[in-house]
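With one protein chain withheld, the remaining protein chains of the complex are depicted in position.
The first chain written gets the first letter, and so on, giving A and B; residue counts start at 1 in each chain.
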Amino acid sequence: MNEHEQEHTLSYRFLGMILLGLVLLTAVTVAVSYRHWGFLNVPIALFVASSKATLVLLFFMHIKYEGMVIKVSFISTVVVLAIMISFTFWDVAFR
Amino acid sequence: MEKTIDKTGVRIGMWIFLYSEIILFGGLFVLYAVYFHAFPDDFASGGKELNRIFGTANTLVLLFSSFTVAASITAIQRSKKIQSMTLLVISILCGLIFLINKYFEWGAKFEHGLYPNSEHLLEADPGFIIFFGLYYTITGLHGLHVIIGMTLLAISLVLVMRNRVSAERYAMLENSGLYWHLVDLIWIFVFPLFYLVL
Partner (left out) sequence: MEQVKSFYETPSPPGLTGIKAWLLTHDHKRLALMYLWVVMFWLVLAIFIGLALRLELMFIGETIMPPEIYNSFFTLHGVIMIFLFVIPAIPAIFGNFFLPIQIGADDVFFPRLNLFSWYLYVIGGLTAIVSLFTGDGFADTGWTFYVPFSITTETNVSLTVTAAFILGMSSMLTGLNFVTTVHRMRVKGMGWMQIPLFTWSLYATAWVQILATPVVSITLVLVVLERFLHIGLFDPDKGGDPLLYQHLFWMYSHPAVYIMILPGMGVISEIIPVFSRKAIFGYKGIVVSSMAIAIAGSLVWAHHMYTSGMSDVSVFVFSLLTFLVAIPTAVKVFSWVSTMYKGSILMTPPLLLALLFIYLFSVGGLTGLVLGAAGTDIHVHDTQFVVAHFHFTMFGGTGFAFFAALHYWWPKMFGIMYDFKKAYIGSVLTAVGFIFHYVPMLILGLQGMPRRYFDYLPQFETGNFLAGFGGFLMVAGLMLMFVNLWSSFRQRVQASDDPWGGTTLEWKVPSPPPLHNFVEIPNVMEYPYDFSEVLSKAAQNRG
């Protein structure tokens, strides 16, 4: 097919760096959970989790090197999930 | 039509399958979001019942196994068969460790009488019951996915051993890897939602 089909080989070193980043983020989120900032704890935990997920997706799952089809459809899936959750709150948040 | 394997197409197919898995868990996350909104205090006290050390250990185990799977693909791309196999074995062992951890965790909860429809649990507040209902449903489904992922990795391992997966043709290994990363991805969210929401 026309688009370049070059396979990306990521070095062990680079993958190791990603792992290190993931472990550090895990440490951060566990550390934060021992502090009580009330409402703030939840957004922080979710933000850290999303960052970790992004790292896994981009590099371990090679999404960074994929074509538009996978990138766009992945984002659409996340949007669908967000709609599923948020639209349910039209009901439960206003009952 | 030429009969070369369209690797990008295979990957698109695999990703689409992963989307369906994401939405499958998504349904449970909808429930989690709504019930967390309804019972924030009960969820906090439920989270205190769970062992943060266990959870963290399992998170690290899964992250490490994700790394070894990604590395095994790098190894096969470089035609390092033995390295790739070793990394896969380590990944499968990590999965096993995860499951054993989970077994002890669940076992401890059962001993405290915290399992679905147990007498002890039914005396608790509604939100507490729901928290554990979700905990068992989501981690149970996730555990099932860990087992499926390990099976896929084991199949890939055999294929690498028989040279059916090689530097030219490694779609099977790559797709099993994607599946394994997805299992990790879901845990990345499950971990804070259950263990760290205090």
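Some points to look at:
Everything below uses one rule, namely that a contact is a pair of C-beta atoms (placed from the backbone, for glycine too) under 8 Å apart; a residue touches a chain by one contact, two chains touch by 3 or more.
Model, not experiment: these values are computed from the prediction.
Displayed chains that the missing chain touches over the full complex: A, B (touch as defined at the top).
Residue B:I129 is the one among B:I76, B:L114 or B:I129 that touches the chain missing from this view. For the options B:F39, B:F64 or B:F189, the residue in contact with the chain missing from this view is B:F39. The chain not shown here touches subunit A at positions 1, 69, 76-77, 80, 83-84, 87-88, 90-95. In the full complex, the hidden chain is touched by subunit B at residues 1, 6, 8-9, 12-13, 16-17, 19-21, 23-28, 30-31, 34-35, 38-39, 116-117, 122, 125-130, 133-134, 136-137, 141.
Heads up, the rule we're going with is that only the chains that are shown with their structure count from here on.
Only residues 6-8, 11-12, 15-16, 19, 22-23, 26-27, 29-30, 33-34, 37-38, 52, 56, 59-60, 63-64, 66-67, 69-71, 74, 77-78, 177-178, 181-182, 184-185, 188-189, 191-193, 195-198 of subunit B touch subunit A when the two sit together in their complex.
Taken in their complex, subunit A has these residues touching subunit B: 1, 3, 5, 7, 9-12, 15-16, 18-19, 22-23, 26, 29-30, 32-33, 36, 41-42, 45-46, 48-49, 52-53, 56-57, 59-61, 66-67, 69-70, 73-74, 77-78, 80-81, 84-85, 88-89, 92-93.
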